[in-house]
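Only one protein chain is missing; all other protein chains are in place.
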Amino acid sequence: MKDKNLSCLTKGIIRENPVLTMLLGLCPVLGVSTTAAGSLSMGLTTLLVLVCSAASVSFLKNIIPPRFRLLCFLIIISAFVSTADILISAYLPRLHKTLGIYLPLIVVNGIILNRTELFASQNNLKSAILDALGMGTGFTLIITVLGIFREIVGAGTLLGFRLLPDSALILLLPPGAFFALACLFIVFNRLRKVC
Amino acid sequence: MKKTPSLFYQSLVVALIAAVSALLISVTHDLTDEARRQSTYSEEQKALKELLGTNFDNNPCAEKILISSPDSEEKLEFYPARRAKTIKSFAIKSYSDFAPGGRMEIMVGFNIDGSIIGSKILSAPHNIIKPAGNKASISSLAVNDAVNRAVGAYKKLNSGGLQ
Partner (left out) sequence: MSYLTIFISAVFINNIVLSQLLGISPFIRASQKISSAWGLSGTLIIVMPIISIITSLIYHDFLTSYRLGFLIMPAFILIIAAIVQLFELAIKKISPSYSRTLENFRPFLVVNCAVLGTALLSAQKDFSPLHSACFGLANALGFMLAITLFASLRERLNNASVPPLLKGIPLSLITAGLLSMAFMGFAGI
């Protein structure tokens, strides 16, 4: 029993990583990952919204009418995203401006709808929360690694501290997002072959 | 075999979920209203102080008015800085959509004769815009665009006879 819970939690981090294996949530991964701090906060916000939505859907799974399933999920997710958006705009205005339009767009992040629809609506509260935590962590990991990489190579800094004397600005621009993610996929494919 | 509930009951559940969600959002919004108002001002106040110096004794943020932009329907914000009730200098908050990745907001400070004191970037998408003249040439394009918009707005305001 304990093993099952543990695998619920850990499967999303690497083995079934939502970004690398299911290609979900690519918009924020590419769009926000220009700085390490911004990516980490985006990841954590998504994680929080994912856990809250999965918990609510799992809690309400017996009363949500199957015909209006998608509608209910969307309402629940958008409620949590709106709340997060309002809280961040009030207490962390700087972060709110950095994340810009990608913050409200968490609502259409494929990971959240995928996990609530395929997992949380069919499992009990505990495993739904564990699954959401794992998947959210997997997403946060990817976006943060990408953010660190792009900030170091693209701006020569990490969390605002200068590391490299010169930098390749292209990595901060939209094409760089695609190139950096391609590198990450290559590393991941390589690792999967070895393991 | 469980009987499927009636359509009325199903809609009721959806409406209930929607109502609870709306309640959650509006309560959070109302509770954080004060904090939001303060935090948005502080950024602008800092920029105003940097651009216009301390040569004013009013609160320009409290007196800000909306003025029309030279090239779109969007309004720009006009901040008058007064000393002893007369306007000594002012600032216009402008924007540009030419910044890579989205919108950039910039505060442009003016002397009362319309000459530019300077500009300060308030917010930029992705934090990659460095001040004009740096190697990011696309960004200086955006700064240029935003400053031009502010100047255009000032000229439009001035020709309208509103002073």
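First chain written, first letter: the chains are A and B, and each begins at residue 1.
Note that in this section a residue touches a chain if its C-beta (ideal position, glycine included) is under 8 Å from a C-beta of that chain, and two chains touch if they have at least 3 such contacts.
Since we're looking at a predicted model, the values are computed, not measured.
Engineer: What shown chains come into contact with the chain that's not displayed?
Structural biologist: A, B
Engineer: Using the touch definition from the top, which of A:6, A:63 or A:101 touches the missing chain?
Structural biologist: In the complete complex, the chain left out is touched by residue A:101.
Engineer: So one chain is hidden, and I want to know which residue out of A:8, A:40 or A:86 touches that hidden chain in the complete assembly.
Structural biologist: Of all options in A:8, A:40 or A:86, contact with the hidden chain holds for A:86.
Engineer: Which subunit B residues would touch the chain omitted from the figure, given the whole complex?
Structural biologist: 18, 21-22, 25-26, 29, 71-75, 97-98, 100-103, 138, 141
Engineer: For subunit A, which positions touch the chain that isn't shown here?
Structural biologist: 23-27, 30-31, 70-71, 74-75, 78-79, 81-82, 85-86, 101, 104-105, 107-108, 110, 113, 170, 173-179, 181-183, 185-186, 189-190
As a convention for this text, only the chains that are shown with their structure count from here on.
Engineer: Give, as an integer number of Å, the spacing between the C-alpha centres of subunit B and subunit A.
Structural biologist: 28
Engineer: Help me check something: in the complex, which residues belonging to subunit A touch subunit B?
Structural biologist: Within the complex, subunit A touches subunit B at residues 31-32, 34-35, 38, 60, 63-65, 67-68, 71-72, 75-76, 78-79, 82-83, 86-87, 89-91, 93-94, 97-98, 100-101, 154-155, 169, 172-174.
Engineer: Quick one: which bits of subunit B touch subunit A in the complex? Just the residue numbers, please.
Structural biologist: Spelled out, the residues of subunit B in touch with subunit A are 5, 9-11, 13-14, 17-18, 20-22, 24-25, 28-29, 32-33, 35-36, 39-40, 42-43, 100-103, 123, 125-128, 135-136.
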